[in-house]
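Working notes, beginning with the structure itself.
For this depiction, one protein chain was excluded, whereas all remaining protein chains were kept in their positions.
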Amino acid sequence: MANTLTSRGKIADHPRPEVNYLNASKGIWSWMTTVDHKRIGVMYLVGVLTAFLMGGIFALFVRLSLLNPKHMLFGKVLMSAETYNRVFTLHGVIMVFLFIIPSIPAALGNFVLPLMLGAKDVAFPRLNLASFYLWVIGAVMAICGMIFGAIDTGWTFYTPYSTTTSGTVTLMVMAVFILGFSSIFTGINFVATVHKLRAPGMGWFDMPLFVWGIYSTAIIQVLATPVLGITLCLLALERVFSIGIFDPKLGGDPVLFQHFFWFYSHPAVYIMILPGMAIISELIPTFSRKTMFGYRAVAYSSVSLALLSFIVWGHHMFVAGQSQLATVIFSALTFLVAIPSGVKMFNWLGTMYKGNISLETPMLYAISFLLLFGIGGLTGIFLGTLSTDVHLTDTYFVVAHFHYVMMGGTVIAFIGGLHYWWPKMTGRMYTEKWAALGCVLVFIGFNMTFLTQFFLGSKGMPRRYYNYLDQYQPLHAFSTYGSWVIGLGMMITAINLLASLRKPYDAPDNPWGGTTLEWKTSSPPIEHNFEDQPVLERAPYDYRPEPVAH
Amino acid sequence: MEQQFDTSKIGMWLFLVTEVLLFGGLFVGFGMMQARYPQEFLEAHEHLQRPLGALNTVVLLISSFTMVMGVLSAQRNDKKKLVMYLILTIICACIFLCVKYFEYSHKFEEHLLPPRWYQAQPGDTVRDAAGNVSHGYGTFFAFYFMMTGLHGFHILVGIFLLAWIAIRAHRGEFSSKYYTPVDLVGLYWHLVDLIWIYLFPLFYLIK
Partner (left out) sequence: MSTHEHTHEHGGSGVYVKTLLALLILTILTVAASYIDFGSGNVVIALLIASIKASLVALFFMHLRYEKAVNAVIACSGFLFLGIFLMFCFIDFDTRDDAKALDPQPVMYGPAKPAGAAAASAPAAEAK
């Protein structure tokens, strides 16, 4: 009964080890001082999912407030304009800095990367733990900032409002600074790990595509995040010491702030999406039982996406006061950066074509990703086109676009990956029916919420606005109902996953028939990952039957 | 062991690159503000004491030399020389900070400070009808303090790192087989020198 598997799953051909990484040492102190990448990954997972919950609750409040133009709920005004500004700002700050940027790399990547490489751990295990504690410190500081007055600047902290407004701007900005260093240390760790800790026989082009994606992400983390650091420092110093760099009253240039901010924040969105794409590149071959179509193209596109992401940041500033020449150049480059993403989409579809597809929950999420990221990515092109952007910028069209790529893309991929590696991480199988239901509800709710917002935006509804004209009310209301469906879907998903933890270990080594190295060890893995150092004998995604050796 | 040494080096270089971009952001800010206030920056920089800046440059270059000689001594298993060179490097670093202290005191005395506290100097020509001076002068000194201050902070951290390494070296923890921490601290120290190599002409020399 415990081994109800799909026919593709391999039953463990050795007994489940008594001692695994979860029970190897007991007590909170052993977790707090661990240098095991798997435990650190699990701690990160708990952290980022808590942040996701917080950010999600704020989102529900934002949508609730927008149910009608008067913000009335049960006869009372739900929140004032000032509060509304704070709520959407905190939704943005929490989701971007506490949740989505660390999510896949730190929670899933930390766990899976060394296993996929056949390594015992990451290159710098203690740095890994330091990175986690920096995340915790940053999170605590951000929460303090929320409690002691919060901010209403928007997550983008544009000057001169952010340099002159009251509110805990300096504290929040310092929290994000610390979170930035957490991200940098993760990036350093992963680059070094991929360069030096691969198993014997694993050349660069024998690595799973998940590794290529995480590696490309790590490059961005190392190169871009320091500039965020200095931007935030300069913002804080402008507030405290009136340097005169960003505030026009002091002779500064607010557009310069935007250059500084977006030089990091645009590559940051690729920090968000590349790991999501990396997961999809694992899910699709596994659940199509077919080798990846165009492996090298996907690998190269990951790295080129990382590098190209650095030269397009001005497309966030088309109407900010940039020069016309700069605007035109950035627009042209933005078209360029769409190409690698397109390459991947076609390769994923090419992998599925004539594949032996099975629709377990991770694959449902992967297919959702293809649809939702497709829409999100294409609408990015509309926004990169100057003539349309002038009308669509700062409307709900932009809000819809980035939710499609960040949530429809990254979050969907994250939850799909979570389901995929859940048996490996926890040793338990979740209940497939409820997981699939959760996925379907999230998909429906997501489209209800955000497809609507494309229409809202193209009809002229501005973003971050507390008030709106009556004519937008039906669309806003529909969008809010959608948010409730998302909430329901997420709740079912969460409860299903958590419920599986109450069962005894029942997951086989390789429930999905995957070909990458993490499936060659037990579920959950032993502390040192592998009994003996694995040597790579087959290319990744090679689904031909294994030669019968023993 | 070789693989661990190589891996640590990659990690350190990645960290150094983050420092380059961190300081680099300040350089970009400085460059943009200089383009905005060319006259003010020109006049303001006359107040910097060029000989002291040049002295500090020489001191840091020598400290880089003593540092790399320290690494060489470790490679040659020469514990005594390693400790000696590390101490020499620390001495150079302390001289640098002393000179910095004199420079900063001078700025504070003359009120050559960020805009909020800046006081107009006789040579300042960019003024309005009422005699108020342009922000640009204060902005120059804001950048001066931010950049040399951040750099000085890195020197201070470097001194602690060097002292820690020197103590470990004295205890005999390093040999030609294992001197990774010496090498890594050395790389950090050279970066600090590198940053000054760019700071010095930009602030003290360029017209």
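Assorted remarks:
Labels for the chains are A and B, by order of writing; each one numbers its residues from 1.
Following the convention adopted for this analysis, a residue touches a chain if its C-beta (ideal position, glycine included) is under 8 Å from a C-beta of that chain, and two chains touch if they have at least 3 such contacts.
Computed from a prediction, not measured in an experiment: that's the story for all the values here.
When the full complex is taken into account, the listed residue touching the unshown chain is A:311, out of A:64, A:79 or A:311. Touch with the chain omitted from the figure is made, among B:52, B:99, B:150 or B:187, by B:187. In the full complex, chain B touches the omitted chain through residues 1-2, 6, 9-10, 13-14, 16-18, 20-21, 24-25, 27-28, 31-32, 35-37, 50, 54, 57-58, 61-62, 64-65, 67-69, 72, 75-76, 111, 115-120, 126-128, 130-136, 138, 176-177, 186-187, 190, 193-194, 197-198, 200-202, 204-207. With the whole complex as reference, residues 195, 223, 227, 248-251, 253, 255-256, 259, 263, 310-311, 313-314, 321-326, 329-330 of chain A touch the missing chain.
In this text, only the chains that are shown with their structure count from here on.
Averaged C-alpha coordinates give centres for chain A and chain B that are 37 Å from one another. If you check the complex, the residues on chain A that touch chain B are 123-124, 127, 184, 187-189, 191-192, 195-197, 222-227, 229-231, 234, 237, 241-245, 250-253, 256, 260.
The part of chain B that touches chain A in the complex is made up of residues 3, 6-7, 10-11, 14-15, 17-19, 21-26, 28-29, 32-33, 36-37, 114-116, 134-136, 138-139, 142-143, 146.
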